[in-house]
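Here the complex is missing a single protein chain, while all its other protein chains stay put.
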Amino acid sequence: MSSTVADALDHEHDDHGPTKGIGRWLFSTNHKDIGTMYLIFSLTMFFIGGAMAMVIRSELAVPGLQFVHPEFFNSMTTMHALIMVFGAVMPAFVGLANWMIPLMIGAPDMALPRMNNWSFWILPVAFGILLSTLLMPGGAPASGWTMYPPLVLQTGDAFPFLIFSVHLMGISSIMGAINVIVTIINMRAPDMSLLKMPMFVWMWLITAYLLIAVMPVLAGAVTMLLTDQFFGTSFFLAAGGGDPVMFQHIFWFFGHPEVYIMILPAFGVVSEIIPTFSRKKLFGHDSMVYAGSSIAFLSFIVWAHHMFTVGMPLTGQMFFMFATMLIAVPTGVKVFNWVATMWRGAMTFETPMLFSLGFVFLFTIGGFSGLMLAIAPADIQYHDTYFVVAHFHYVLVPGSVFAIMAGAYYWLPKWTGHMYNETLGKAHFWLSTIFVNLTFFPMHFLGLAGMPRRIPDYSTQFADFNTIASIGAFGFGLSQLIFVWIVVTAWRGEKATDRVWEGSHGLEWTVPSPAPWHTFTTPPKARIAQEAFE
Amino acid sequence: MHENRSLTGRLLVLAAAMFGFGFALVPLYDVFCEITGFGGRTNATAAVVEEAPDLTREIRIEFMTTVNSYAPFELSSDVSSMTVNPGKMYFATFTGKNLSGENKIAVARPSVAPPAASEHFVKIECFCFESQEFAAGEERAMPLQFIVDPELPDYVDTITLGYTFYDTARAAANNPL
Partner (left out) sequence: MIRKSFLSLMGLLATGAAQADWALNMPRGVTELSAETYDLHMMVFWWCVAIGIVVFGVMIISLIKHRKSKGATPATFTHSMTAEIVWTAIPVVILLIMAVPAAETMVKLEDSRDPDISIVVTAYQWKWHYKYQDEDIAFYSSLARPSMDARRKQSGVDPNAVDNYLLDVDRPVVVPKGAKVRLLLTSNDVVHSWWVPDLAIKKDAVPGIVNETWFRAEETGTYRGQCAELCGKDHGYMPIVVEVVEPDAYQAWVDTRKNGDVAVANAAK
């Protein structure tokens, strides 16, 4: 009896392909379709946020105010950050998680398909609202993505819409994170133990817990801003006994783990790719897991390193400095393990590997400047300058974004069933690498020489490096069009094999290319599948 | 299916708890500030302390007054600084003035620097404990009675006490400018 029911269900699955038309996407509960939508959404936001970066770099190309007013400039830096953080980087990783986690752990879909649909479709609404503030009286939010009061309370009509859109982004992320955790905990192939999970899955599991822990805290902080503005509370208003500095504490209690939310999945992606193209297993799988977990833990106790200039007792400064420096240890372990994975491998340099290598080099440079920033007395000089801008762009652009690109190239043949254009892929990598350094490396010098961040115009002594950075930024922006072309033409390439890469490892490569709409309707034997490739 | 639902439920509870934790950070932050002196907090209600003068040590107290957001007040201290012994009670007087032609209510927000001193600057009586009503154009002296705790770390020799005057009407209207 029960077997016939199961058969019938299976049968229904086989017949049941995607519905036609827009309904397939609007009401989709299929992890692959939702993953695709996340990735397309993220790419769109990447270009919108990128266009704002181009406005910023145009204005800063030479001294003097040429194109925009200072208020609008501030709106651009604020919106650029919000869009890139919440609209481009985070949804890209959620997209990769949607596509790949079920395939990697041998699950038929995400555990909560309908919630999955909701968590995606909230995002376009959230960003529609956020972008609409550009047209509102008083302009778009211009207080920086950090939204410090009292400045943020001077936002015009856009203020409640800013808060509402941040709430929606938070709800979307939390639902996505819950889905990832439930999928990983409950839907793994029967003989895949937790510690045996692929590194991408592991890093996402940690990220998902971070998301659930801190996105609600951000929601709380912006809710307090909202009630301070409209409902007479004084959480952050000194006049009513509140404290504006408290917002900074609560914000960075969210904000520092947020940094790792944007980098841990990137660690996961490159930890999949480097072994494949080194034709060697990931070195120190377990220590990678422990390092990732320690980073996540430490991220909760270092928040005030963003606030060394705010006026802190000596003991506080000491504590936050030491805790922050400690993060260098597990981060170092990760880098060393990647290098050890490459060591005595048999490497080839396809585009995913190039982006991963670029990631390891350039993320490490961002790590170095991060270590410098941890030194509290020196941070007093670096804080709120272009040195900080250089630092976090190194970890986010050739860090997170390169890892996302690496993942996209790595799994694109599995998604489309065709090989992308390798020559163009390599060109995309080299141009991106050259221009990303041209853009962000000079910013270190600007910051050290005394240029504050978030200013629309600057003293003439900063002119040369700003011009170089602007040229680099335009070069980087244009280079990303190659990526769009590669993706659009990916369906024209030669047919991809199921295995795609010679050194592939893991369950996702046991399903056909392109991956059919339904996969693993019966659970695979994970160990068998993995051993097939050894 | 059942497993999924119960784990989802637990994670939702965790998310809700973290939302609550965000708000719980508000009182936690107050405690944190009182312990560490973060934010220059001092006691907001009258304290009762025994005098135990330490005549071997002298501390310089500097007063600083500000009016926020161009509020129509004047606030000044009658002396700009004084030298005190820890453990001994002192009085100081501040003068507030309503520059506008209407009745106004002001609140004074105290802040102490350096942070290490803030828990050791103890106010016995202070005009900042309550809001201050001013008739149009009124000028009034306002008292402060304080004691410096002898436990004050020895690397502090100067304490700055700052008061910022706010117009409560404006604060209520939440119009920051």
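We call the chains A and B, going by the order they appear; numbering starts again at 1 in every chain.
Rule of thumb we're sticking to: a residue touches a chain if its C-beta (ideal position, glycine included) is under 8 Å from a C-beta of that chain, and two chains touch if they have at least 3 such contacts.
For clarity, every value in this text was computed on a predicted model and none was experimentally measured.
Asker: Of the chains you can see, which ones touch the chain that is left out?
Answerer: Even though it is not drawn, that chain still touches A, B.
Asker: Can you tell me which of A:L134, A:I185, A:V310 or A:I471 touches the chain that was removed from the display?
Answerer: Spelled out, the listed residue whose C-beta touches the missing chain is A:V310.
Asker: Which of B:N4, B:N43 or B:T66 sits in contact with the chain that's absent?
Answerer: B:T66
Asker: With the missing chain put back, one of A:I48, A:I455 or A:I482 would touch it. Which one?
Answerer: Checking each option in A:I48, A:I455 or A:I482, the one touching the absent chain turns out to be A:I455.
Asker: In the whole complex, not just what's shown, which of B:L25, B:A113, B:C126 or B:I147 touches the removed chain?
Answerer: Spelled out, the listed residue whose C-beta touches the missing chain is B:A113.
Asker: Sort through A:T19, A:S132 or A:Q381 and give me the one touching the missing partner chain.
Answerer: A:Q381
Asker: For subunit B, which residues reach the chain that was dropped from this view?
Answerer: Counting over the whole complex, subunit B touches the hidden chain at residues 39-40, 62, 64, 66-70, 80-81, 109, 111-114, 155-158, 160-162, 164, 166, 176-177.
Asker: Tell me where the left-out chain touches subunit A, residue by residue.
Answerer: 63-71, 74, 142-144, 148, 150-151, 154, 238-239, 243-245, 278-287, 309-311, 314, 317-318, 321-322, 325-326, 328-329, 332-333, 335-336, 339-340, 342-349, 357, 360-362, 364-365, 368, 371-372, 375-378, 380-381, 383-385, 433-434, 437, 441, 445, 448-450, 452-461, 464
Here is the rule we go by: only the chains that are shown with their structure count from here on.
Asker: For subunit A and subunit B, let me know how many angstrom lie between their CA-based centres, rounded off.
Answerer: The separation of the two C-alpha centroids amounts to 41 Å.
Asker: What residues of subunit B sit close enough to touch subunit A in their complex?
Answerer: 3-4, 7-8, 11-12, 14-23, 25-26, 29, 33, 36-40, 44, 68, 107, 109, 113-116, 164, 166-168, 170-172, 174, 176-177
Asker: Which of the residues in subunit A end up touching subunit B in this complex?
Answerer: Those in contact with subunit B are residues 111-112, 115, 150, 153-154, 174, 177-178, 181-182, 185-186, 212-221, 223-224, 228-230, 232, 234-235, 237-241, 243, 245-246, 249-250, 253, 311-316.
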